[in-house]
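Here is the structure we will look at, set down as structure tokens.
A single protein chain has been omitted from the complex, and every remaining protein chain is retained in its original position.
Read from first to last, the chains carry the letters A and B; within each, the first residue is number 1.
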Amino acid sequence: MSAPPSTTRRNQSQTHRQSRRGTEESPLVKWLLITVALSFCTVFLLLPLANVFVQALAKGWSFYVQSLTHPDSWAAIRLTLLVAAISVPINVVFGIAAAWCIAKFNFRGKSLLVTLIDLPFSVSPVVAGLMFVVLFGAQGFFGPWLEAHNIKIIFAVPGIVLATVFVTFPFVARELIPVMQATGTEQEQAALTLGASGWQTFWRVTLPSVKWGLIYGIILCNARAMGEFGAVSVVSGHITGLTDTMPLRVEKLYQEYNAPAAFAVASLLAVLALVTLGLKTLLEWKQARAYERALRDSR
Amino acid sequence: MSIELRNVTKQFGQVAAVSNVSFSVNEGELMALLGPSGGGKTTVLRMIAGLEVPTTGDIFIRGQRVNDLSVQERNIGFVFQNYALFKNMTVFKNIAFGLKIKKWKRADIKDRVHELLQLFGLEGLEKRYPHQLSGGQRQRVAIARALASKPSVLLLDEPFGAVDAKIRQELREWLVTLHHDLNVTTIFVTHDQEEALEVSNRIVIFSRGHLEQVGTPREVYETPANEFVARFIGVMNVLDAEVKGGVARVGELQFPAPGRRDGSKVRIGFRPYAVQISTDLTLYPYRAVLRHTFFLGIMLRLELELASGLILRSRMTKEEYAQLGLEDDREVSLQIRNFRILSSDTSALSPEQEVQHLMPPTIGEHI
Partner (left out) sequence: MASKRFNALPGFGLTMGVTLFFLSAIVLLPFAGLVLRTLGLSWSEFWGLATTDRAMAAYRLTFGASLIAAVTNAIFGTLLAWVLVRYEFPGRRFIDAMVDFPFALPTAVAGLTLANLFSANGWLGRFLVPLGIEGAFTPLGVTLALTFVGLPFVVRTLQPVLEGLEREVEEVAATLGAGRLRTFASVIAPSLLPAILTGFAQAFARAIGEYGSVVFISSNKPFEGEIAPYLIMMRLEEFDYAGAIALAVVLLVFSFVLLIVINLLEQWASHFEH
């Protein structure tokens, strides 16, 4: 294309700017809004993130590695992984079961059930922990019985797992229900007419069609399970090397005025958060595509 | 002259949505912008409204160049295909919106809105919200809102696109009546030839950003400017012929083509009604077999196969058909009363199949 004379071009751009005023913000307003929004993000998102890593490495690599390999920190890392390894599968089993009966069947009290499943999200983590202390603590309902049978739940790993399962309870179910609803029941019914058993239908038809939703739920559930602080703090008893998870370890180091070590452990959790975000973004893209496909197929 | 476009071009990136379009609309006219989707007609409408800015060229409203006027300053009424009613406002507030902006007095607003409610048969609905209205009512609210502050021109984008076929016919008639009563310059966009032919005073036909023809419904139907228009408005037989000795030949058919070079290729076009048929095999010069008869209400469409294999389309009324005692596979003689040698300069872009699928088979049969 040949370049128009410069005067024409100036007139054109002027026309553009003036007439766009009608349905769009002026460039000045637009960039002002962007600047304010980005400043807000910088203060509340980017600086806190960057600060974690800078503070963690403030005393150098060897101190960083030392902080992480300290026996108590190492124990905290192992406990966190253990708790996640128990509570995430529980959540998956529950989530799939709940999504199956809620998404594929109609029954009375369905919306009540959905509300109850979502309930843990609206309970303060500290209150959640307190509930388990009320049940299983020394003065709790089952306290004397547990003591008589020498079973420890509160101030021990089972209590931490219970509290974690409570706070993560809705994650998988809430992701799976809409996806399973969108895929409808025709595919499963088709599989049944072809002679597949219920299990075969589930493994070969249902699960593949909801796998991205499931993985998404697992990722969110895992992040929360590893990072939970309040509920776990109530039931753990803070026994160093035994019932301290990583977030509790961060708090303890911070209270011991060992901020660099606290940041070192925190940096691992921040990496977990970043990985979670990355996978989540990736999955949202995939899930959106799977969802659209499912919607199309079910029509 | 109410509206005039002079050499208007609109580029979106490298793509020209509208190229070098000029036409004018007279005061009080009801004008249709017609063309297949992607033809640039909606872009033209939006440029008149000021919702898009022409890349080059000028737009005039009542003699004033409006290129530099914002949407707000142009005093136009615009009705979107999906009506774009304000969901959070009642019917009354929707219609009153533009008047409030223009700082009308409360009492005047009330009078004007009630006048419009009455005119549009919307009395009693003023307190309803858009989601409580039927499709037809929503459209009337949208048009009333656009007309409230007495705009110099009413612009409608596919006004009948979003309603079902039954209501569409009523709405067309209603729009014609409304236009007749208010006499406001109106431009509407449509992809439906029948709608354009039935409703408008004049039609502007677009394809791929180019203006193909401007004319009254009769003009564009009877004297299409080119092959695209001929095919887009109604059904047409189009044949590729070669000139030899001043006569264009295709198969056994011959058409006088004086002044054309020997060996040159021309396209011959004629409407189905130009094909005359007789069961007297000696009456007309060509012989053909009636292959199929399509029943389209009172009109019939006939598909005729010539000895050379060429297929022609003809049409007639049921009575004529019965009179002739026609039936499928009957041999007939035929002649072609009048035809046009099509100028195909701009229609190189429109291969046969593509034009045909845009064209509902019944179109043209009603005319």
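By definition in this document, contacts are C-beta pairs under 8 Å (C-beta built on N, C-alpha and C of every residue); 3 or more make two chains touch, one makes a residue touch a chain.
The structure presented is a predicted model; accordingly, all values stated were derived computationally and were not measured.
**Q** Determine which one of B:V25, B:I76, B:V220 or B:A248 touches the chain that has been left out.
**A** Looking across B:V25, B:I76, B:V220 or B:A248, the contact with the absent chain belongs to B:I76.
**Q** With the missing chain put back, one of B:A32, B:V113, B:A146 or B:I205 would touch it. Which one?
**A** Residue touching the chain left out of view: B:A146.
**Q** Taking the entire complex into account, which one of A:I77, A:I160, A:A182 or A:M226 touches the absent chain?
**A** A:M226
**Q** In the complete complex, which positions of chain B touch the hidden chain?
**A** Residues in contact with the chain left out: 49-51, 70-72, 74-78, 80, 82, 84-88, 97-98, 101-102, 129, 131, 145-146, 148-149.
**Q** What does the interface between chain A and the hidden chain look like in terms of residue numbers?
**A** Residues touching the hidden chain, for chain A, are 21-26, 29-30, 33-34, 36-38, 40-41, 43-49, 51-52, 55, 90, 93-94, 96-98, 100-102, 104-107, 113, 116-117, 119-120, 122-128, 130-135, 137, 139-141, 162, 165-166, 169, 185, 188-189, 192, 198, 201-202, 220, 223, 226-230, 233-234, 246-248, 250-251, 254, 259, 262-263, 266, 269-270, 272-274, 276-278, 280-281.
By definition in this document, only the chains that are shown with their structure count from here on.
**Q** Between chain A and chain B, tell me the centre distance in angstrom, where each centre is the average of that chain's C-alpha atoms.
**A** 56
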